[in-house]
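With one protein chain withheld, the remaining protein chains of the complex are depicted in position.
== chain A ==
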C-alpha cells in the first residue's frame, strides 16, 4: 500500500452542535462512529445496506443513511442525531404526535422515522398522505403498520401550517 492511503483517518466535525475530533478506522461507518465511539445510540444499525432506514441521521441539513457513509467522509460535516434534535426541541411536536397516535411500539425505527419525517416537514408545505407515504417508504417499521405513523406526521404538518399562518 502506498503512503497516500491511510487505514486510520483524522476527522473534525460537529455532532449535535458540539465539535468532535477523532481518529477513525477507514472502514468505520458513520452510524457506528456515532453509536460505538460517541455513545449516541438513538439511531440504529440494522440491515447495513441502505434498505431499512433505521440508521437515518441528518448530515449537512439532509437525511442520510448512516450505514452507507463512512465516518472518514464526515470530516467537516454538521451531523445531527435524534438526541440532538430532541434536546433542541426541533422534533418535540413530532415526538408527541407519535406517542398520542400510537405511532411507535418497540421504537426501533422511530429515530430514523423522525429524521425522515422532519426533512419532509421542513419544506414548509402540508404534504398529502401519499407524499408522506412516499417519503417514508425507505423506513421500515415492523410493529405499527404505518397508518398511525402517517397520521402523526400529517397531524403535525397541519398543526405547523396553522401556527405559521397565525
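The criterion applied here is as follows: contacts are C-beta pairs under 8 Å (C-beta built on N, C-alpha and C of every residue); 3 or more make two chains touch, one makes a residue touch a chain; residues count from 1.
Note that in this section contacts and distances are computed from a predicted model.
Participant: Looking only at the UniProt record of the hidden chain, which name from "Nitrite/sulfite reductase", "Putative ATPase chaperone CoxD", "Xanthine dehydrogenase family protein subunit M" or "Flagellar basal-body rod protein FlgG" is the right one?
Facilitator: From the choices "Nitrite/sulfite reductase", "Putative ATPase chaperone CoxD", "Xanthine dehydrogenase family protein subunit M" or "Flagellar basal-body rod protein FlgG", the unshown chain carries the UniProt name "Xanthine dehydrogenase family protein subunit M".
Participant: On chain A, where is the contact patch with the chain that was removed from view?
Facilitator: Missing-chain contacts on chain A: residues 1-2, 4-7, 9, 25-27, 29, 32, 48-50, 53, 56, 62-65, 67-70, 72-73, 75, 116, 119-120, 133-135, 137-139.
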